[in-house]
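These notes concern the structure reproduced below.
Left out: one protein chain. Kept in place: all the others.
This part shows subunit A:
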Amino acid sequence: MGRGGARDGAAAAPPWHSLPDEVLEHAFSFLPAAADRGAAAAVCHGWLGAERRSRRRLAVANCYAAAPRDAVDRFPSVRAAEVKGKPHFADFGLVPPAWGAEAAPWVAAAADGWPLLEELSFKRMVVTDECLEMIASSFRNFQVLRLVSCEGFSTAGLAAITEGCRNLRELDLQENYIEDCSSHWLSYFPESFTSLETLNFSCLEGEVNFAVLERLVSRCRNLKTLKLNNAIPLDKVASLLRKAPQLVELGTGKFSAEYHSDLFAKLEAAFAGCKSLRRLSGAWDAVPDYLPAFYCVCEGLTSLNLSYATVRGPELIKFISRCKNLQQLWVMDLIEDHGLAVVAGSCSKLQELRVFPSDPFGAGQVLLTERGLVDVSASCPMLESVLYFCGQMTNEALITIAKNRPNFTCFRLCILEPRTPDYVTRESLDAGFSAIVESCKGLRRLSVSGLLTDLVFKSIGANGNCLEMLSIAFAGNSDLGLHYILSGCKTLKKLEIRDCPFGNKPLLANAAKLETMRSLWMSSCSLTLGACRQLAEKMPRLTVEIMNDPGRTCPVESLPDDSPVETLYVYRTIAGPRSDTPDYVQIV
């Protein structure tokens, strides 16, 4: 610390611990990562104050972890906020409606305390038209609205945004359920409005006024991202592209029509003009004959999302094989093993691969097996993130994949039928998944599936030293499995479990661990109410939520300790128990 000379020299620079706030704040502005800022804030009160006053970006990973007012008070200079609501398994229908996660309290608190707010992002939350109206009227420099997997609003709310946000740069709507009230929301952008850079309305079901859209696209010269919905016909896509050749990201919408050579020529010419196009997506009930229209942009593409595309066959594969610079590929399993083999040979820069099931409940007529994943992991040296749905797997394949790709950071394998063993040896897939965690030392996210015993969890607990998120379904044979996870996995943040024979003991034995995690979800396991009560009593800074059948609403206080608990959702919070629980959720 103080060197002898500088300490008592009157003309020397002030000691570091009495630097003025402005200097500290300036220094902290070089720490964009929230974790680093959090660490800086923990040094001393002076730094705490300087850091929190100058924080510009705030990410609230669980909307119930803190009260909106407290968050706004603590960080008064926030310009960009992201809030996430429902647990991840809500995506798969495991959370009944009206569970909570309302955006309204956050919007209200922000309107009060962050008048200079520029960006707002909500994920898995209930956003109402009133919220959108409040956003439009409360922040005079509002620029970015991102809504992902949200619900509760309509095109009337969108109209409030387009009308009221004069400086809007990004309107990004991803996979929301939007009630369609009218198509005029787009018309509310004033004629003088030109600042739009991102417009994504791909999840909107209704029509939009094409003439209005075309004029908007023409005058917004900075438009980089345009993702259309399924209501825009193919020839209109071509004319939009001619108006916006500077596009970097395009979502084509439905992209289907009967083949007409003049329409093909139009499309080909339009794409030829898009020299900056890097990211392509769309629903693509595509007639394969149109795919060659894209050939001129293939070389430049870094991201291709065909995960809603039902196109298949040699044209699809030929198209993808021309995308030599692809870093991110999302497809349906219609690509099949031989298609992935071609991808492996052509896309050497691939970093992320997601393969979705085209027929999740069907008879498995698609020829996608473990072979495809083995090929890609063998030939794509930069591959680090995988989401793969398939019907069968072997330990040998997983061991090979693990050996080829120790650089995985995200490995999510979903074998469609629960508890499926290695189809060659009929053994569990313990060995395969163990190989993955042992080899991939930087693994942050893992989803396991197939037939698995407690042993795989022993391996995960021991080797998953960077693991932050773990998803488990239909696996394990006893309490030990859960105990291995909770007593290991030092950096675990989110744990979600369904249909596993895990009971009370490991939960109670590792109660303290839960406070180091963001949240724990356990559904259809072997928990009883008594353990949940004990957990809640032992850990006051956790909220312990129980979910019953929506039909059954007897108060939880009246139930005995040995009542089974269908769903448990536990999360750490500094806000105390929430007050907006529906009938079927009870906080013990």
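Rule of thumb we're sticking to: a residue touches a chain if its C-beta (ideal position, glycine included) is under 8 Å from a C-beta of that chain, and two chains touch if they have at least 3 such contacts; residues count from 1.
The rule is short, and it goes like this: contacts and distances are computed from a predicted model.
For the omitted chain of this complex, the UniProt record lists the protein as "Auxin-responsive protein", which is one of "Large ribosomal subunit protein bL19m", "Auxin-responsive protein", "COMM domain containing 2" or "Serine/threonine-protein phosphatase 2A 55 kDa regulatory subunit B". The chain that is not drawn here is touched, among residues A:E25, A:E268 or A:D285, by A:D285.
Of A:Q328, A:T420, A:S439 or A:S459, it is A:T420 that touches the chain left out of the display. In the complete assembly, the contact with the undisplayed chain comes from A:E179, out of A:E179, A:E396 or A:E427.
Within the whole complex, the absent chain has one touching residue among A:E25, A:E82, A:E130 or A:E151, and that is A:E151. Taking the whole complex into account, subunit A touches the unshown chain at residues 89, 91-94, 97, 149, 151, 175, 177, 179-180, 203, 205, 283, 285, 307-308, 310, 312, 334, 356-365, 389, 414, 416-421, 423, 447, 451, 471, 473-474, 498-499, 524.
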